[in-house]
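As you look at this complex, bear in mind that one protein chain is not there, while each of the others sits in place.
Read from first to last, the chains carry the letters A, B, C and D; within each, the first residue is number 1.
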Amino acid sequence: MNKVRLIIGLAIVTVAIVAASVLLYILPLDVRDHSPVQPLRFSHKLHAGDNGIHCLFCHSYALKSPAAGIPSMEECRACHLFISPNAPEIKKLMKYWEKREPIPWVRVYSLPDFVYFPHMMHVRAKLPCAACHGEVATMERITRSASLKMGWCLNCHQKHKASIDCWTCHK
Amino acid sequence: MSEPILPAAKSSSQLNDEMLSSLRTPTWSWYALALFLGAVVAWGLYAFGYMLTTDMSCTGLNRPVMWGVYIVNFVFWIGLSHSGTMVSAILRLSRANWRRPILRAAEAMTVFTVAVGGLFPLIHLGRNWVFFYLIPYPNQRGLWPNFRSALLWDATAIFTYIIGSSLFLYLGMLPDLAVARDRSSGWRFKLYSVLAMGWRGAAREWAIFHQASTLMAALIIPVAVSVHSIVAWDFAVTVIPGWHSTIFPPYFVIGAIHSGVAAVITLMIIIRRVFHLEDYLTPLHFDNMGKLLLVIALLWSYAYFVEVQTTWYAHEPIEWEVFSFMADKYAFLLLFMIFANSVLPIVALCFKRLRRSIAVMLVVSVLINVGMFIERFLIIVPSLSHKNMPFVWGTYRPTWVELSVTAGAFAGFALMYTLFAKCFPMVAVTDVRELEAQKSVVRLSRTRLQSSAEKE
Amino acid sequence: MEKMTSQYRWGMVVDLDRCTGCGACVVACQAENNVAICGKKEISEGRNMHWLRIERFWVGKYPDVRARFLPVLCQHCQDAPCEPVCPVYASYHNPDGLNGQVYNRCVGTRYCGNNCPYAVRVFNFYNHEWPKPLDNQLSPDMTVRTRGVMEKCTFCVQRIRRAKEDAKSENRAIRDGEIQPACAQTCPTDALVFGNMADPRSRVAILSRSPRRFRLLEHLGTHPSIYYLKGGGREHV
Amino acid sequence: MKRRTFLQLGTIIAASAVLDGCRSKNEQLIPYLIPPDEGVTPGKGTYYASSCNACPAGCGILVRVSEGRAKKIEGNPDHPINRGKLCARGQAIVQELYHPDRVPHPLKRNGPRGSGAFTRISWQEGIGLLADKLKALQREQNTNGLALLTPHLRGTLAELTSRFMRTFGSTNHVSYELLTPDLLRAAARRSFGHPSLPYYDIAETRYLLSFGADFVENHLSPVKYGSAFGQMRQGRDTVRGHFTYVGGRMSLTAASADRWMPAKPGSEGALALGMARLILAESLYDSGALAANGLEAKKLLAALDRYDLPRVTQLSGLPQGAIAEVAREFASTRPALALAGEMVAFQSNGPESVRAVHLLNLLVGSLNRPGGIYPDAGFPSGPENSFAELLALIETMHGGNVKVAMIHGDPLYSVPPATGFHDALAKVPFIVSFSSLLDDTALHADLVLPDHAALESWGDVIPVAGTREPVVGLMQPVVEPLFDTRQFPEVLLATAHELGGRMAAALPDESYLELLKGAIRKQAGLEAGVDFEATWVDLLQHGGSFKGKSSKLTGYRWGSDAPPPLPEDPDFAGDPKTYPFHLIVYPSTAFYDGRGAPYPWLQQLPDPMTTVVWGSWVEINPETAAELGIGFGDLVEVTSPQGTLRLPAVVYPGIRPDMVAVPLGQGHGGMGRYAQGQGVNPLALVARQGTKQQPAWNATRVRITRISGKGELVTAGHPQGSLRSELVEI
Partner (left out) sequence: MEVLGIFSDKESAGIAVEHLIKEGFVERQITSLTSVAYPDGVLVRTEQRTWFRWFTLACGIAGAGAGFLLAAGTAWLYPVKTGDKPIIAFYPTGIVTYELTMLFALVGTIIGMFLEMGLPTLRKRVYDPLIAEGYIGISVSIHSGGEAVACGADVLPRECIGAVAALPPDEQASRAEEIMKAAGAVRTIAEDRI
């Protein structure tokens, strides 16, 4: 009886310690949705995968700006005036356009305010987009494939002999 | 030693009764005290919560005085913790028999003062909620703390010290817990049974126990010295005039013992009164503690003289500026501190009659602690106020938040102590009774006896 | 033991003979770095957030009185007292010789602020807010510091970063004078000069060899990256 | 106009204060509706050239714009005035744009004047209301019942306003500024026959002698001259220019001087003449220059007979040896340059004193030569007696003959009450203010038609001085207007159209931009066939036109009919027995004449000399303070014949013991949360001294009494620490 109690007690303590360690390890907690539902069912698989459109075609600022940018509504519309204009999602797009309202996309990859991430330097370093963003071309809905934790950034920087000076990324 | 350390002719169970009197059911006055202390602690917590939820502007801190009462508290409490374990360890190693009734009070004080003191660096943080950045553990940031910082030395030292002194306290309490176990029932019995670990007092257990106690005492002394040296290094390794001084570590250690011993005396007086231990804590004890305190007061005065004298004589401009600012703006505090820490104890404790007067000892010991609190304040605040760049000199005045947290800390310590006294033997029962046992030697044909009792 | 490998060692020269104390640099710094606006109460409590201040000293008595100005910003010491005391590496030394401060890492021990003999580190005692629409002026190149965080002059590291990116994409080194921190850029009298001390032909390096040079609190052995050139009166001609 | 559209619609990066990495919700990612223009990359800043209008100096600026928001103002390196440099005030005007208390739409008063009770109205209503009042005046044939009060305007705006008033038929058009260089112009006209301001070649001079000219802070073109000063000190390999400053208060400029000569107020002219006499007597003058200007040394010496050294010593209160030494140094170091500034000009004998300084320059041959002074090409034809015009207007208003007052700027703050302006304005039944913040004047207005912030405005900015080539800086909107405001000239045009008839015909332009472009096109003098749009874009990119035809003025020449300068003894308001101290009101470094007060950056900027922030103060010599029992920060009462103010005292080692000084710029009754209630406006103390043409703002005497222990004084520097420079070894 005593032995059983002892074992149970030890087990509880062990579990608690492990849980606390895990909790500590993942602090600060990241409870954001890795694959949020978007207002429009935009498929990267269709655009980038099946149709083979290059990332930089839409995210054109990635080459020259810290922000990669997303295509403006006008750009979406320009294509879809001719391409499958009758698909239900395209109609939704057109409705937004008519109301002159931007689509409230949900951000999947977001970095805190104190991090400086220049897309252009990473593109110039010949880093494939998939290195951080995963195989977008196979995703119907975008799923975040990286933890975006500092350790993750640091690993890659160390691997590629990029600068690990704090001020390279922190602002 | 002609004077008896123990009252004569009391049976073991009478001794047990008297020394474990604190474990009896609490009276209403105990509840009132606990409630009052709890209220003060709650107020301190409220003040801290207020600071946590608004911002640090509710403190008196500023540039250049970025450290204030919180750090004063930190140094003060860590200082207090010294006497406890260290004095107890020294006395244990030197086998001073009069130590026995004092030990528990001192060791328990250490644990609680370290616990209170250790909280202050965390309270003091600007962003308390990210305190875990200070803890070395594998994390997703790929970044570990900077061990160059004296604050991490502090953290490791205090961690070591709090573990060590808790173990030391526990170790000393082990046989007492067994006694308490045997005399209790209900939840107390369960608690003591668990804590006593099945101690039976077998001869072999006692033998190992004694060796372990000696070893622990030997180990804990260097830890205690290192802890306060490191606290001193927080200041001494900086480039702040008034802080950057090689005398600081020994000076801090001496100061720590000074305040610690005084605190032990204060606590002894209180315990003696509250738990009616007049028979066990006799003027002899106060006499001996008084002698100890006298020596330490002399040492402290010497260290302080050396510290000030070098500044004074060298007259290095910025150091001198800091000193003269302190002597000007804080003249009253400075004089009071010198009186309370040095003049009063040295004069008073020279006289046996005064040493044996409980009232005098109470006044002296309380004043020493007030003085030591002031001393920490005078080390930290004036130096920061008048640092190297005169254009941005400043002043500091603690606000209600800092004072409330300080009051909460004092109450918290008292509360923990009160609770501890209600739950655990406040006097080292077996240790005291051991004297009895060692004196009465059975002479039987098969034994060759070494009379350890007369080594006093 | 990794050694500093960067080809840059940023430094500054402050010519006190040119400095008129006008305060343009103070505002420039505040504008560039999202430095918080501090009200009267805050400053009266000694909680001014300026990263750069102009110290004014009175010397002598009327009528032979003289006012001396001393712009004091982070000295970016090579042996900085603020760095080793930070328990979490929020304050650290950068390969280019800058004293870095990583705001989101800072836990607010304020140890660095104490240990900085130049008192150039400022602490966010308040949770500063920018009433709308004033928040529009906040630069996206700099994070907005939260309460409980130590902050300080960075030599406008965002500008250095930008220049480095430009230089890298053009595959060249940063040219002398290409980077100017906001204070040096705006200084009407050109009293502040910024550049690469590691390049002996840069303007700062040349100026830093002037016989008028001195460094602030040099006896402390902090080896600041900022050289001052004496001035401000006949005795220093 | 594509750019404007996107500015309004899109943003990608939110520069918001984010608490931690710990956030529970995903953010949104808002796309642009329309892609941004060529050359604009989201996530990267873009620079737009414009011009600063925070003071008359008219520096060129570059505004860094990121995601449609103005972020930072820097100097325009192409602009000949400031060459990429900028002062504190110029950088702060981004806070004008984003000021939290801007008037976001037109307002109509619905409570008593000054109560700040307004109701929102539309622009149509607002302009309609104004037009109705004007139509009523037209109907009553009382077109002179309209008054327009503005700061000194230059360029198209000056032209537009005067055309508006002329066509309407009103002569009551006054442009007024407290710190106007009118007197310098008037003095120049008297000495040299034409009213152009001086251009000082400080950069090349070797001996600089300033008589109360605070060219580092506010005199004419502080950035330009500040920059030149740096050049003079250490910009040349072997020469370090020497600088002597004359003035009773050590100003920021004086603090940089090698020698400070605290002359009695009003004695500067006499001092200059004393030096001139010494130079003549010891034949240290440049005889060629004298001859070229048709002057004879002997005659001149005779004319200056009164200014012998002992008398000048007595007048100025300076040691005789020092005066002689400076005079000899000044005459023997070539090139040498003497300046006269507002501190001298705003005395009862101001103009003549300024002329005395002209004479000094002439004697050492510093007219029209490197390191000397030239006629300035910046704005040759400024007003010379705007103060007299203001007085006339006040009289008209007093008479109840002004029915509608259109006011740009804040005269209720910046006109000293001693002129009677406040009472006079109260008699005007309808006041229209164009302020973008509810300043003192706007609070008393019946109608507020808020102007754009400078960064939202079009315009041409012609620097008042500081250049030898004509310069036209251009202002362009760098961001979309934040609120429902309209630019002042647009309102004038709209009102004219509303009025119709003659007015509409005289002001035909649909928009101010059109008018501006027309004016610039005319200036550029393009041949037919050249595409103006391309030139226009080019001008906008560079921030203006900096290569205009050079001025017709060849140089200064002493007028043949110009009498030698003979400043009278200064005249002060207040009996010396009752009012023992001279009062100096000087423009503060941060606020100029008060325009900088609403911007928190400037409020927070420690005053360079006293390190005071957020407030005003009175400067008292330590000896005087000790005599009066006044300590640092004590609250004192300053009483002049004109009024009384309570101020904290600053014990200031750099001021004559018989003088006290109060900075201008604080004490606004309105102007938003940062300015309101900070400090006091010292103009309340200033008596009306001097003549109709020449106000003497610094000719008032005051007395000082200590009131209580502590005033509300906050200094960035530690008062005692500031005296301990030996600890930092500088």
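Operating definition for what follows: contacts are C-beta pairs under 8 Å (C-beta built on N, C-alpha and C of every residue); 3 or more make two chains touch, one makes a residue touch a chain.
Remember, it's a predicted structure, so these values are computed and weren't measured experimentally.
Peer 1: Tell me the shown chains the invisible chain touches, ordered by label.
Peer 2: The chain that is not shown is in contact with A, B, C.
Peer 1: Specify the residue from the set B:Gly49, B:Gly201 or B:Pro317 that touches the hidden chain.
Peer 2: B:Gly201
Peer 1: Among B:Arg183, B:His244, B:Lys329 or B:Arg356, exactly one should touch the missing chain; which is it?
Peer 2: B:Arg183
Peer 1: Using the document's definition of touch, tell me which of B:Gly164, B:Pro345 or B:Pro398 contacts the absent chain.
Peer 2: Touches the omitted chain: B:Gly164.
Peer 1: Residues on subunit A that touch the omitted chain in the whole complex?
Peer 2: Interface with the chain not displayed, on the subunit A side: 2-3, 6, 163-166.
Peer 1: Please give every residue of subunit B in contact with the chain that is not shown.
Peer 2: 11-13, 16, 136, 142-144, 146-149, 152-153, 156-157, 159-160, 163-164, 167-168, 170-171, 175, 178-179, 181-183, 197-212, 215-216, 219-220, 222-223, 226, 230, 430, 433-434, 436-438, 440-442, 444-453
Peer 1: What residue numbers in subunit C mark contact with the hidden partner chain?
Peer 2: Output for subunit C: 1-4, 78, 83-84, 89, 92-95, 97.
Convention: only the chains that are shown with their structure count from here on.
Peer 1: With contacts defined as at the top, give the pair, A-B or A-C, that has more of them.
Peer 2: Result of the comparison of A-B and A-C: A-C.
Peer 1: Report the inter-chain centroid distance for subunit A and subunit C in whole angstrom, where each centroid is the mean of the CA atoms.
Peer 2: So the centroids are 36 Å from each other.
Peer 1: When the centre of a chain is set as the mean of its C-alpha atoms, what distance in Å lies between subunit A and subunit D?
Peer 2: 53
Peer 1: Just give me the whole-number Å value for how far the CA centre of subunit C lies from that of subunit D.
Peer 2: Going by mean C-alpha positions, subunit C sits 31 Å from subunit D.
Peer 1: Among the residues of subunit A, which are close enough to touch at least two other chains?
Peer 2: Residues 112-114.
Peer 1: Of all the residues in subunit B, which ones touch at least 2 other chains?
Peer 2: 130, 143, 388-389, 391-392, 394
Peer 1: Which residues of subunit B touch subunit A in their complex?
Peer 2: 132, 135, 137-143
Peer 1: Give the list of subunit D residues in touch with subunit C in this complex.
Peer 2: Per the stated touch rule, the residues are 13, 15-21, 45, 66-67, 69-75, 82, 84-88, 91-92, 94-95, 97-100, 216-217, 222-223, 226-227, 229-231, 233-235, 240, 250, 252-253, 255-256, 258-260, 262, 482, 589-590, 600-602, 604-606, 608-609, 611, 613-615, 621-623, 653-657, 673, 678, 712, 714, 716-717, 722-725, 728-730.
Peer 1: Applying the document's contact rule, which stretches of subunit A touch subunit D when the two form their complex?
Peer 2: The contact residues of subunit A facing subunit D are 28-33, 36, 61, 64-67, 69-75, 97, 100, 102-108, 110, 112-114.
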